[in-house]
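Following this message is one structure expressed as structure tokens.
In this view, the complex is presented without one of its protein chains, the others remaining in place.
Chain naming follows the written order as A and B, and within any one chain the residues start at number 1.
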Amino acid sequence: MTSTTTVTELYAAVQLHYARQVQLLDGCRFAEYAATFTADGEFQHTPGQPAAHGHDGITAELTRFNKRFDNDPVQRRHWFNMIDVRPREDGLLDTTFYALVLTTRPGVKEPVVGPSCLVRDVLAFEDGELRNRSRQVHHDQMS
Amino acid sequence: MTSTTTVTELYAAVQLHYARQVQLLDGCRFAEYAATFTADGEFQHTPGQPAAHGHDGITAELTRFNKRFDNDPVQRRHWFNMIDVRPREDGLLDTTFYALVLTTRPGVKEPVVGPSCLVRDVLAFEDGELRNRSRQVHHDQMS
Partner (left out) sequence: MTSTTTVTELYAAVQLHYARQVQLLDGCRFAEYAATFTADGEFQHTPGQPAAHGHDGITAELTRFNKRFDNDPVQRRHWFNMIDVRPREDGLLDTTFYALVLTTRPGVKEPVVGPSCLVRDVLAFEDGELRNRSRQVHHDQMS
């Protein structure tokens, strides 16, 4: 019973963490997105690029990545789904889930769909709040 | 602990409310969809149109909106995701989430995708059931 309750609570907490995290990302609030990682958090989202580390490193990487949209205004939306959550012995959580990026341009009702990705996170509780210790994004078109 | 339990319960309740609500909408059961709002509920879904109010007003607005499909049979599906839920001091819930409309036509396997939207709801419990006090839909292509 306790373990059922725990899995239930974890599952809602993970979903809420991701909802808030992607809304920061898609709102281009990169420093706040970076703050959803632990201080030594690792973020690897672009194939062939080295991972970014720490709040400043993640913020810098997202700023760099999003320069491509400087003269191409878009509203991006990251959708996460089919989230598997597995608690580890050490209290960390392994999650594996699907991610899809939708990119809408002004005046165009149909978003560009893709890439479709598989994401592997390690999450940690800090002062009762979930944080990403790491994120590895695998792009399906690179299988 | 109580607050964790509460957030967990709220999160599942909100997801279930939305699942049932959109299945009514996509089943063209507009009066039943309207009944998922409070009696004085406000529904604003079309950019530039005034909000509809109350069960009759919401039903009428959806009937009007869907006339465009009278000679164009479609199966629409509303997908909600990345749901942020924030309880307010007054017992109401603020939610912010992504919505995507998928429109399938007979014999065509690939749905039309879009618009992609950001939705802000205010939810209230009535006799233990969640209801929408309001819904504001923002279309990403109108950013």
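Keep this in mind: contacts are C-beta pairs under 8 Å (C-beta built on N, C-alpha and C of every residue); 3 or more make two chains touch, one makes a residue touch a chain.
All values derive from a computational prediction rather than experimental measurement.
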Even though one chain is not shown, chain B touches it at residues 5, 8-9, 12-13, 15-16, 18-20, 22-23, 73, 75, 77-81, 102, 104-111, 113
Had the left-out chain been drawn, it would touch chain A at residues 4-5, 7-8, 11-12, 81-85, 96-98, 100, 112-116, 139-143
